[in-house]
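On to chain A.
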Amino acid sequence: MSPALASVAAPVPAEHHARLTGVTRVFGARKGTGVHALGPVDLDLNRGEFFSVVGPSGCGKSTLLDVLAGLSSPTAGTAEFEGKPINGVPAGVGVVFQEDASFPWLSVEDNVAFGLRRSGVDAAEVARRVDYAIGFMGLKDFSKAYPAQLSGGMRQRVCIARTLVMQPRLILLDEPFGALDQQTRLLMGDELLRLWRETGATVLLITHALDEAAMLSDRVGVMSARPGLFIDVLETGWPRDRDSRIVSHPRFGELTAHLWDKLRAESLKHLRGS
Partner candidate 1 sequence: MASAPATPAPAAVAVPTASPATLLRLVVIVAAVGALEIACRVGWVPMTIVLPPSVMAESLWQLLLSGSHTRDIVVSFSNVAAAASLAVVLGFLIGAILHTLPPVRGAVEPLLASYYAVPTFMFYPVFIILFGVGSGAIIAIAVLLAIVAMITATLNGIDRIPLVLGKTARMMRMGPIERALKISLPAALPYLFTGVKLSVAYAFIGVIASEFILSGAGIGHAIAYAYNNFDNRTMYGLMLLIVLAVTVINAVLDTIDRRLQARLRR
Partner candidate 2 sequence: MRHILGPLLVILAGFLGWEVLHFVVANSSLPSPFETIVQMGVLLRDPDFWKQASQTGYAFGIAVVLSTLGGIALGILLGMGRLAGQVAEPILVNLYSLPKVTLYPVVLLIFGLGISARIAFGIMHGLIPLTLFTMNAILQLKPVYRRSAAVMGLTSWQTAFTVILPAILPQVITGARLGVSLCLLGVLIGEMFAARNGLGYMVTHAMERGDMPTVLAVAVMIAAVALAANGLLLALDRSRQP
């Protein structure tokens, strides 16, 4: 393919879908010797954009995600989703974790249907949506299988399908492909792009893989070593209709190099055990 990569990103309506203002997170603050893990961080996620966060290990990337998911509340600052402050897990937000979160006691089908069934959607609708999500993630032949019979990549597809089926408007992914091999990761990246395009959801991806961030995102936020702060936000300028083949485009190399340039010093700090 030879898309007009030179063109600037598809015009994104600058509507704030989720917003962090001065978010700080200190662990164990009550004892006074807390670990300052994150912030203060400001972040505006535009509706429908694909935003990635890269940063050295332990920089608070996952903490940032937890705050947006409502799994932990900021020590200082505010977090809001669709104009309302985040207080507990907000409706319309789905998360895919790095660890395999499929339920080993349920078949693929039942895993995907789990959330819908308990939210009281009628059986026919459940079947329709589960069928769609399973088909979308390429799990058709495995719908009766159990997670233990699947590879790591397939199990992560199950988790993505389980999130997808709830039709979230904001999808948070916490290093979802971290445990997979490189080829599988590239292909899963394609799946993710397809999912993003078809659902129109806003996506926030936490990753440690610079190439993944450079290939998938509209914007990439680069975080510093702990306490994590955004030291750069990079616009990739890719068209909305893209896939893993853009790795052969010269700008892919430039973007990755730029990210590494920003991150190298920060990663060294982590390596030397700051």
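Candidate selection criterion: all candidates are chains of the complex that A comes from, given by their letters.
The working rule: a contact is a pair of C-beta atoms (placed from the backbone, for glycine too) under 8 Å apart; a residue touches a chain by one contact, two chains touch by 3 or more; residues count from 1.
Computed from a predicted structure; not experimentally measured.
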Okay, in this complex, which of 1 or 2 is up against chain A? 1
Taking the touch rule as given, give the residues of chain A at its contact with candidate 1 in the complex, in rising order. 69, 71, 88-89, 93-95, 97, 99-101, 103-106, 114-115, 118, 138-139, 141-142, 145-150, 153-154, 183-184, 187-188
